[in-house]
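Missing here: one protein chain of the complex. Every other protein chain is in place.
Coming up: chain A.
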Amino acid sequence: MTNPRRQLCWRSVFVTFAVCTGTMASGEEDRTVEEKETNNKKRTKGAIATAWLTFYNIAMTAGWLVLAVVMVRYYLQKGTHKGLYKNIARTLKFSQTFALLEVGHCAIGIVRTSVIVTGVQVCSRIFMVWFITNSIRQIQNEESVILFVVVWTITEITRYSFYTFNLLNHLPYFIKWARYNMFIVMYPLGVIGELLTIHAALPYVRRSGMYSLRLPNKYNVSFDYYYFLIIVMLSYIPLFPQLYFHMLRQRRRVLHGEIVVEKDE
């Protein structure tokens, strides 16, 4: 009696997991059946992968929680956000850079998301942390920085705890609700924070000529970081709607998918 139930539970979790990690091809359903059929070898590999992913997601949840706690404590003690960045800089850099591992997870296949999508997302975060806020000190006390850091913290805590609970087969509904609903507000807010920060950094970049290469030089190439940043800002215009609507579609599919599974049972 318990066996078929557990199998079904595994399958629905796997499907939800695959669905929630962004693998939306309709072929995925067939693949989960295939996976069950070639079970033995894959079970051991799957167990190690699951153990590692669980550890990774717990660690990342913890990292971003620490960041949240530090920020709240600082604000309660000092009453202002000035000087906050210096306190959280190291934790932020550490947590965000660690996320590069996620690209590796997709590349070796233990997480079924597109390498390119994950790569682009992680790279844009790394870019913001290392090439904007870390290197342009004058903007570190801007409100927009706090805005996007807060947004990122909330989003990442939700996301990583979602993955953790999924892997442990115990997903509280409110975490799933948070993951698939909060982005509707968080995502645009985060984009606003990032764009405002880059915009604030522009005058300092122009004045200092940082990361730029002028002619003449023996490589016969030039690079202007100022114009590069302007292009980056413009690229949000085509990219943001695509990602936003992708997440909206994922959300609809998860809710819709839930109904279908219930019908089967």
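Here, a residue touches a chain if its C-beta (ideal position, glycine included) is under 8 Å from a C-beta of that chain, and two chains touch if they have at least 3 such contacts; residues count from 1.
Going forward, contacts and distances are computed from a predicted model.
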item: Candidate names "Very-long-chain enoyl-CoA reductase", "Glyceronephosphate O-acyltransferase", "Cytoplasmic tRNA 2-thiolation protein 1" or "alpha-glucosidase"; UniProt protein name, chain not shown; value: "Very-long-chain enoyl-CoA reductase"
item: Absent-chain contact - pick from A:41, A:218 or A:256; value: A:218
item: In chain A, positions touching the absent partner; value: 215-222
